[in-house]
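Heads up, one of the protein chains got dropped from this complex, but the rest are sitting where they should.
After this line comes chain A, so read on.
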Amino acid sequence: MIDVFVTSLHNLLTLHHLGYMMIGVAVGLIVGILPALGGIAGMSLLLPFVYGMEPTAAIAMMVGLLAVIPTSDTFSCILMGIPGSSASQATVLDGFPLARKGEAARALSASFSASMIGGLFGALCLTGIVIVARPLILSFTSAELFMLAIFGLSMVGVLSGSSLAKGIAACTLGLAFGAIGTAPANGGERMTFGSLYLMSGLEITIIGLGIFALPEVLDLLRGNSSISSTGKLGRGWLDGVRDTWREKWLTLRCSTIGACVGLMPGLGGSVSDWISYGHTVQTAKDKSQFGKGDIRGVIGPEAANNSCAGGNLIPTLLFGIPGSGSMAIFLAAMILIGLQPGPGMADPNRDLNLTYTVVWTLALANVVGTAACIALSPSIARLTTIRFVLFAPFMILIIVFGAFQSTRSFEDIVALLVVALTGIFLKRFGWPRPAFLIGFVLAGQVETYFYQAVQFYGYGFPLRPIAIVIALVTIASLWFTSRSRMRQKEAVPGGITTDIEFEREEDETAAARNLWPQVVFTAIAVAFFVFTIVEGAENSFLDAVFPIAVGMVGLLTAATVLFWQVRGATGRGTAGNMNFDLDDGTTSGSLWRFVGWLVGFVAAIGLVGFTLALIGFFVAFLKVVARSSWLQTLVLTAAAVGLVLLLTSILHMNLPGGLLQNQFYDQLVWPLR
């Protein structure tokens, strides 16, 4: 055993190995900082170079990249409110409000230090666990994974804000969105309207960008200031590190959650992200600042997503089952260089030293990556002090380009627009978006594992020992949540404004005088749930169970919300905490003007293709909205177009085309086609 350690350390600490690791780290930093590109894009960038490389060098390079992406993608989460990857969506919730308060520097350094600890802790756990990981992973069957998914769903209670009914309704809405596409059991196509695009369901990237990032961008545009409302970067780097140190137990707990979830094949980064965020909120005494810029809301998920990346390596290396999209490419690269993952990777007499080299490269790259991020932060954080109207077109470009990475078709962009409209209304009417995300992230797992568990173990599957333990943890967690909800309710007379308000900034009151807009939205939600049930029922029994069940719960809760709102709207009583409308009586101008810009951009892509639409959008936006000089307009437009063309040519992509491209494809040359 000792000699295995020695061999691995020896491999690790050669100049050759470290050199390639640094290349990976550098690419990972760049790819992570550019928000639209996550681990998948980074890995596909490296893939062509991997072929023909010496195996340990190739591995060092790829692991270097994998290790830093969960750290470096924090920049866009905190500074722009754009989730850098599907595993860092929760960071946006508190990170972005912190940046807006002018505390970007503190949020970044807290997040980087938490990431580093998470990464190191993850590597430490893995070192110990590799040998016994096989039986451990095998003991988590579909039954246990289903119970874990239910545990994840139970976090909705914590993430619901003041109205539990809206929380559950938002969560079921997420579950229903997750049911779109080919069903796991009989392969029936649900809510696809016969389109090939929806056949594989909506991508988590598009959901994250549409639900969180776009509504935020549009909202900021109304304010016409910089992201940092004070125009400053605010105090200190050291404060952030101190925050993480103060919350060291939270950091370690969330690292543990991340490593465990990462270890389980089939759960993935976004699940660990949301569970750890829920855990962070749940265990905090003072919950009042979550969603408005609580530093703990950054530390928890950031610790978890780095250790999760480490945990993910285990099923990939030991079973050849990739835990995430980037792991799938890692796996492919291993096969290309002639390494077939399997049980041999945990065998001291065979490839265990390789596994340790991988795990420790991960740890080392984490440290290097964190140092680089901290060094880069002061200059990057300045972005938050730029006049937002100049910055906004870039953010919209990044978001649209990021969404387009999913399947590289125009439909991605249309889907983004539809999801963003949903996100805007969820935000405006106080339907908790985190609850929606939890629902969406877990929809596939809940359905698939329930069906498989029943098939494999019958309806008695929850009685398996580990499943019982998870069930007890879930019950304890629910009890804990409900107790703290009750307690806070008592503390505030009338019990109306309590708990966390994810959708509210500052202390403005969001109770509207005119309730009809929210009544209309809730009515649409009710109609959508009815549609989910009716459409779902057309499928074969196994494919119909999930949408019908989800639709029923959603219908019930949304109808409750509607009942109270109609009561309030018609003046027959108060709507209580169901009444919530951020736009009622707002003074900062209309949101719809900017939605119009977005729709115009998308429509232009549909007509003349991405490149031309991009030029048109930039020039028009900068001249009309930002009132820039021609020089500034042209420079910024050229920069945007240059960036996009560089990325697409490196990634061998064609940009989405429109009618023009459909008609004249043969006559056009890249990048117009």
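To be clear about the criterion, a contact is a pair of C-beta atoms (placed from the backbone, for glycine too) under 8 Å apart; a residue touches a chain by one contact, two chains touch by 3 or more; residues count from 1.
The rule we apply is simple: contacts and distances are computed from a predicted model.
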Looking only at the UniProt record of the hidden chain, which name from "Tricarboxylate transporter", "Ferredoxin", "Transcriptional regulator, GntR family" or "Na(+)/H(+) antiporter subunit C" is the right one?
"Tricarboxylate transporter"
I'm checking contacts with the chain that's been left out. Which of A:Gly128, A:Gly338 or A:Gly571 qualifies?
A:Gly338
Of A:Pro97, A:Gly152, A:Gly167 or A:Pro265, the residue that touches the missing chain is A:Pro265
Decide which residue listed in A:Ser44, A:Ser160 or A:Thr532 touches the omitted chain of the complex.
A:Ser44
Per the touch rule stated above, chain A touches the missing chain via residues 40, 43-44, 47-49, 51-52, 137-139, 141-142, 182, 184-189, 196-197, 199-200, 265-266, 319-322, 325, 328-332, 335-336, 338, 340-344, 406-409, 448, 451-452, 455-457, 540-543, 645-646, 649-650, 652-654, 665-666, 669-672
